[in-house]
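Just below is one structure, and these are the notes that go with it.
Shown here: the complex without one of its protein chains, the others still in place.
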Amino acid sequence: MVIQLIVNGLAMGFIYALAALGVVMLYNALGIVNFAQGEFATLGAFIAYSLIAEMGVPYPLGFVVTVMIVAAAGVLFERIVYRPLRHKHFLTVIVSTIGVMIFFREFERIVWKPIPRFFPDIFEGRLITIGNVVIVPQHVFIIGVALVLMVSLYLFLNKTSVGAKMRATAQDQETASLMGVDVEKMIVLTFVISACLGAIAGVLFAPIFFITIDMGGTVGLTAFCASIIGGFGSIPGAICGALLLGLVEVFGAAYVSSVYKPAVAFMLMIAFLMFRPRGIFGEKVSVKV
Amino acid sequence: MRTILQAEDITVRFGGLVALNGINLSVQEGQIHALIGPNGAGKTTLINVLSNVTTPTTGRVTFNGEPITGLPAHSATEKGIGRTFQNILLFAGATVLENVMIARHCRTKYGLLEAILRTRNVLNEEETVCQKALQELEFVGMADKASTIAGNLDHGGQRLLEIARALATEPSLLLLDEPSAGMNPQEVNTLMDLILRIRGRGITVLLIEHNMQLVMGIADVVTVLNFGEKIAEGTPKEIQNNKDVREAYLGRGIQYA
Partner (left out) sequence: MGRRTRCAVAVGVVTLLAVFPLVGVGPYYIRLLNLAGIYVILTLGLNFCVGMAGQISYAQASFFGIGAYASALLTLKTGVSFWAALPLSALVALVFGVLLGLPSLKVGRYYLAIVTIGFSEIVRLVLLNWKEVTYGAEGVKNIPVPTIGTFTLNTDLRYYYLVLTIVLFAVFVSIRIVHSRIGRALHAIRMSDLAAEVMGVNTRYYKILAFALSAFFGGLAGSLIAHYDTYLHANSFNFMESAKILCMLFIGGSGSIEGPIIGAVGLTLLPEWLRFLKDYYMAIYGVGVVLLMGVMPSGIRSLIPQLARFVQRLFTNKQRAVRSEH
């Protein structure tokens, strides 16, 4: 029982971690928090549903095509929403993001109708049994894919020249641009990666629950909470925060009550903000006069 | 002469960096007290401590004999410590007059209920707010710019507005952080005259300055900071002839004249 819960909790945690990585990368690069981040996950889940369950596209191909389509949505988001607002007031950006959220949700309502969709289990209901421990293969699959992605992302950012340019842009756009980095391109790339991470989280999450219009919103908000708990801006922090939240949600639902599950992330986050505002890994922020 | 402000053993650390190390400072009422030192010496940090914007790691500040360390910044203002900022910090989107009116906040008293009922008292206080704000603008020579948006003022104008705004809080001690930065020589002359007139109103002035002509011209006492330590204190003459001070400046290859 406990091992099952741990695997389940870690699987949830890795989904949150993928979304949280998208959030933190955008924040580090541009200093903005994209509250519509979770919508990329919903969109990914719906598109994957249409491709794989309705049109019969093979799972791996459907997965890749979905991520590509959502990446395109990420580019559009950068062009239409982020760019015109780049130097506007923070509140204006927030309200604009609400507009994006409404649009995404309504678009999905029009295309997929407000009916919860059930994504087919690619493992066809098989279970992994080791001794008396029963594990859902989708959970193992999620953990595997997420780990591979994280390692690749790490290698990409730290071992490739494009990754170095992206990091330079995140550090200081002006200096990066003086060093000959095409800052605009790097910003678009950041949005693309962040959208892809959201889409992947959505597709991985889809078989666990119904796909609904609110699905991504919940994943996105939990991802924010995770990054705050981890220490905002810290990538290892976001991952740890996300895993912690996944485990607490699953164990809380099993041993305490599932009624307040949607609030667990928020309560934990508020507790951290009150008692350890720098999070698990973050540094204390101070304002210079 | 009476000590208006006394800072004892002030130390400020930012992580590993010691910005101020055991500073003692005493400011006498009615004087113009200059604080000089190379960039990064800790001057702004000291002003932040004195205006309660920064809480020192150790040490205490007393103002008019009353301890003020640890109080929120607005109570320091209420008690009579006004200040300006090195990196101009105006309400850029508001008009010049509105900027100064906001500064009258701590000299008005009426509360929410009175504001809603708009009692006679409210009307009287509001009239005073407007009058005093205009007076201060007049005092710094900006009465004609009252309805200009603060962000649209030129640099010198913004510095003067900061002073007018600080004066509107009715300080007995005024802290000025590099008021002449970015001003042309003519504006600096006006500023020197303004500071003397402020002192003439009975307001004690503690100012950070890089312009030595200004410091030597109007300061009664000069304190020199370097690397968070106080290295000298005395009359402008004494400071000019002090060997340590020359080293501190020349050693860094920076000329201040």
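In this document, chain identifiers A and B correspond to the written order of the chains, with residue numbering beginning at 1 in each.
Methods note: contacts are C-beta pairs under 8 Å (C-beta built on N, C-alpha and C of every residue); 3 or more make two chains touch, one makes a residue touch a chain.
Nothing here was measured: the structure is a model prediction, and the numbers come from that model.
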{"item": "Chains shown that the absent chain touches, full complex", "value": "A, B"}
{"item": "Sole residue of A:Val2, A:Met55, A:Ile110 or A:Leu127 that reaches the chain not shown, by the stated touch rule", "value": "A:Ile110"}
{"item": "Residue among A:Ile80, A:Ile115 or A:Val162 that touches the chain left out of view", "value": "A:Ile80"}
{"item": "Residue among A:Val95, A:Ile115 or A:Val162 that touches the chain left out of view", "value": "A:Val95"}
{"item": "From B:Glu8, B:Glu78, B:Glu187 or B:Asp220, residue that would touch the chain that is not displayed", "value": "B:Glu78"}
{"item": "Residues of chain B in contact with the chain not shown", "value": "51, 53, 72-74, 77-78, 83, 85, 89-94, 98, 101-108, 110, 112, 115-118, 122, 125-126, 129, 165, 169"}
{"item": "In chain A, positions touching the absent partner", "value": "33, 35, 80-81, 84-85, 88-96, 98-107, 109-110, 217, 221, 224-225, 228, 232, 259-260, 262-263, 265-267, 269-270, 273-274, 277, 287, 289"}
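In this text, only the chains that are shown with their structure count from here on.
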{"item": "Separation of mean Cα positions, chain B and chain A [Å, integer]", "value": "48"}
